[in-house]
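See below for the structure under consideration.
A single protein chain has been removed from this complex, and every other one stays in its place.
Moving on, here comes chain A:
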Amino acid sequence: VFPWFGLDIGGTLVKLVYFEPKDITAEEEEEEVENLKSIRKYLTSNVAYGSTGIRDVHLELKDLTLCGRKGNLHFIRFPTHDMPAFIQMGSEKHFSSLHTTLCATGGGAYKFEQDFRTMGDLQLCKLDELDCLIKGVLYIDSVGFNGHSECYYFENPTDAERCQKLPFNLENPYPLLLVNIGSGVSILAVYSKENYKRVTGTSLGGGTFFGLCCLLTGCSTFEEALEMASRGDSTKVDKLVRDIYGGDYERFGLPGWAVASSFGNMMSKEKRESVSKEDLAKATLITITNNIGSIARMCALNENINRVVFVGNFLRINTISMRLLAYALDYWSKGQLKALFLEHEGYFGAVGALLELLDSA
């Protein structure tokens, strides 16, 4: 029964995937209730919903066959704080009359379960976050990205001139370390489709970058924060190894360019007064990214895995962080570890939820 939705309600963002069937027969069209039709039209004919909902058109998967049906998969996101409005809209559009199951994952599936029931007269099917994530990653990688590779890496990450994005074949994915960077970070070791474990996590994630940027620069969107960061110089904010030792610290094999102390220069009043907001945004981005890289690297070593896949919405339009992760993993592991990325960054949990819906049907 249509409609087919998968929902991932995170701490900051709600990710929604919607399967738009393109093989609807005239007969079906006839039978399709008005509600359903209007939802389909509303979602597919807009790229923005309300003031905060956005459809990532560039990520749309075309001509996908799912459960014997052909159609397009749409990727939509909006802030979690607009969840009540979303439920309200569902209620107004009499979503509940469609007698469909709404599969949801993420912490919000629990947090908003009651609201869905009381406000929207909807019963949520709550799904495990990590199960969905892995399911989604494996599925999307297997179907590819409209004929292109879903997975990619950066060649020559340590060489800014020669660094380039190249497709990566993830046909034999196991074992892999999956690092999901949302508001916080979860790190999973995946040994097979069913066999995985959560290795660790850190609270220093996308939410920390954005939260600190808001406090330090007064910015109000993630995009704005990233944009400022792209114009900043973090070496004015951070204390580098060369700032302390005048060059490399040879005793420990530390290169002079390495950050010795994040925000270390900000201990001095003069330097605090001379940095720009852009510098601060950049330093925040570098700090959080390097830290995630460092924890991921340690986990990979402890788990004896050499492929690290980074996903999550922190990486959306965030080339600085991706390149830095690729660089850091390569440099500090002396080429032993490879950082991989996926085009659909933050949507895998929602895709997994959709797949659960179809599996259960």
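Convention: contacts are C-beta pairs under 8 Å (C-beta built on N, C-alpha and C of every residue); 3 or more make two chains touch, one makes a residue touch a chain; residues count from 1.
To be clear about the criterion, contacts and distances are computed from a predicted model.
Engineer: Can you pick, from "Proteasome subunit beta", "Septin", "4'-phosphopantetheine phosphatase" or "Two-component response regulator", the UniProt name of the chain not shown?
Structural biologist: The record for the missing subunit names the protein "4'-phosphopantetheine phosphatase".
Engineer: With the full complex in mind, choose from A:L16, A:C219 or A:L355 the residue touching the hidden chain.
Structural biologist: A:C219
Engineer: Tell me which of A:K22, A:K41, A:K111 or A:R231 is the one touching the absent chain.
Structural biologist: Touching the chain that is not displayed is residue A:K111.
Engineer: So one chain is hidden, and I want to know which residue out of A:G205, A:G232 or A:G349 touches that hidden chain in the complete assembly.
Structural biologist: A:G205
Engineer: For chain A, which residues reach the chain that was dropped from this view?
Structural biologist: Within chain A, the residues touching the omitted chain are 10-12, 106-108, 110-114, 182-184, 200, 202-208, 210-212, 214-216, 218-220, 237-239, 244, 251-254, 258-267, 269, 272, 280, 287, 290-291, 294-295, 298-299, 301-302.
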